[in-house]
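Here the complex is missing one protein chain, while the rest keep their positions.
== chain A ==
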Amino acid sequence: MEDSTALEQEEENQESGEEGRPWDDRTAASAQDPLPGLSESPESERGPDPGPQPGSSPPRSPPVGDLAGPGAPPPPPPPEPSSPPPALAGPHLAAPGQSDQTSSGIPEAGTPRPEHLQQQSSDKGASTPHQTCPSKGNAFQQFQQTPGHLCEPRGANGDTSKQGPRASIFREEDSESKHQLDGAEPELPSEPEAAPSMLEMAVQSAKAYLLKTSSASGLNLYDHLSNMLTRILDERPENAVDIIENISQDVKMAHFSKKLDTLQNENEMLPTYEIAEKQKALFLQGNLEGADQELEDEMAEPSLPNVMESAFYFEQAGVGLGSDEIYRIFLALKQLTDTHPIQRCRFWGKILGREMNYIVAEVEFHEGEDEEVEEEDVTEEKDNGESEGEEDDEEELPRSLYKAPQPIPREESRTGANKYVYFVCNEPGRPWVKLPSVTPAQIVAARKIKKFFTGRLDSPIISYPPFPGNESNYLRAQIARISAGTHVSPLGFYQFGEEEGEEEEEVESGRDNFEENPDFEGIQVVDLVESLSNWVHHVQHILPQGRCNWFNPIQKREEEEEDDDEEKEEKEESDYIEQEVGPPLLTPISEDLEIQDTPPWTTRLSSNLIPQYAIAVLRSNLWLGAYAFCNGKKFENLYIGWGHKYSPDSYAPPVPPPVSQEYPSGPDITESDDPSVEEEKAFREAQEAAALAAEENEESEEDEDDYD
């Protein structure tokens, strides 16, 4: 549409020149070009479209040279005007009308040029792109067209004056092309008539310089600047002048970051999708279930904790994970309780690792649902095998008397440190892994080392003293220690179960079972904050031995005594081992040991502004990251941290074990001197004498015997 209007304008105005002419020219020259209107509308700004420009300018020059020269006119291809595709009918329809005008203007063909030129040059800077555009378009088209087309202007140029019979379009095109040539490339002195002004020259040469393509990057500054300005105008940053350097850099980076086609798909984002896919399962699982019965069962005895409620309270306390993460954990716990026969489940906390973190769930199975017995058997068999192998060795020589210290058996599942089973996963949605039961040896060893968790359960723990197990065992040991140290409840919430407690007393001399107090009436929050004696431990203390309940290693020795007499000595030494006793269950935390002037617990109200609705927050200073809250009725414990015990002093590795004393030099070790000759002589004499005496004796004995 624009084009046609332009044409009309030209019809009205003889000198409309720049707008209309390129059009005509193009229609003539590029009658075969299927897309004339699309890219060539004169009004449109095509300055920043220099893609073909650099490429097209060199081929542009040969026609110029031809134009300048006399140019042997080959016969102009007559079919050219007659072969336009039907799409171009419109422009061509306009052409006849135009031809009248131009034919009338033929005499001017030579003279008006300077006028046009002046007009062009007077057209300020803005006209510069304007001029070049059509010329470029022309050049491009001409270049793309057949040589026959290229000839046309030549022929037209060759005899401008005697163009009578020729199609007016050609003439028109001819004059036009010259104009454009003059405008676009004034540096060519081919047209003496078209003397461009100095300013024009300067502008053109500057632009040519800007358009120079960098050999390294293939960019040119002209494009770059226009891209930058485009970007700034698109994004409208504030104070763009301050950040122009960065914009420039970004534009360049964007140019280079264009990815080439590769055969393989990019897999950079794969892990993202993978975890999203897994977590999708968490959100979908509710639908899968659907059975009403199960729902009712769960309502009756919920095995799933109300994670969100406690998360809300912990948020009041300023602890906890993000709201979406905690909900994912909630869903993951639901998945856990759905897939395992779990009676009770709890969100224990999160242990941070170097590569991945652990989310820990504390569960209690239904009666008789444990599968751990097998593991223990395996380990025991191993131990036996080793010891037997040693015994089979050398029989003659004395064997090593050193016996490894009596391994203290681990506690049965559901008691002591193995009361709960712990499941961990790295991220909600990933599979839960059940941690093995903890052995006392692991706890003892874990007390002596301090290691960061890596996040991979099977990574080895390289430490001194050697840790029996891999990271899963260390994690389990730390969980046991943290639970024993920091799981507290408000006084009165738990009480000793009467029947069970008595039974235990008989066996173990310590009560290790408790039940919820049905008559618990809650505690004033203020009391909980002011006095630590209102909080009690409800997890058994772990003895230095590594167990919660005392195991007397001596008893077992006595059993073994029958097998090994050598043990007696050891037994005598260790006879005086006293029973290790720790604080009993439900001991107030006010009796906890101090850490070198540091109180082990800090209590606070969650809000000083609205104390009446605040909750009591308890923070452990021994295990940084362990928190508990109580709002009077409800309480919960949570641990989020690195899984290490706090100590004001830096960690010191344990001293090496004492070096064994060598056997004391005694009569067993020292030897007497070799017998000297005198001694041997004397000995021989004595022997002989003895022999004589013996003979006599024998005789007498024989006599005696005879007498008997």
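Throughout what follows, contacts are C-beta pairs under 8 Å (C-beta built on N, C-alpha and C of every residue); 3 or more make two chains touch, one makes a residue touch a chain; residues count from 1.
One rule holds in what follows: contacts and distances are computed from a predicted model.
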{"item": "Listed names \"Light-independent protochlorophyllide reductase subunit B\", \"2-oxoisovalerate dehydrogenase subunit alpha\", \"Radial spoke head protein 9 homolog\" or \"Replication factor C subunit 5\", matching UniProt entry of the absent chain", "value": "\"Radial spoke head protein 9 homolog\""}
{"item": "Listed residues A:Thr339, A:Asn552, A:Gln579 or A:Thr598, member touching the removed chain", "value": "A:Thr598"}
{"item": "Contact residue for the chain not shown (choose from A:Met201, A:Leu219 or A:Ile247)", "value": "A:Ile247"}
{"item": "Omitted-chain contact residue, chosen from A:Leu397, A:Leu593, A:Leu609 or A:Val677", "value": "A:Leu609"}
{"item": "Given A:Pro196, A:Pro305 or A:Gly320, the one touching the chain that is not displayed", "value": "A:Gly320"}
{"item": "Residues of chain A (touch criterion as defined above) contacting the omitted chain", "value": "237-239, 242-243, 245-247, 249-250, 268-269, 271-276, 279, 315-323, 325, 350, 352-357, 427, 449-452, 596-599, 602, 606-610, 619, 621, 624-625, 640-642, 644, 646, 648-651, 653"}
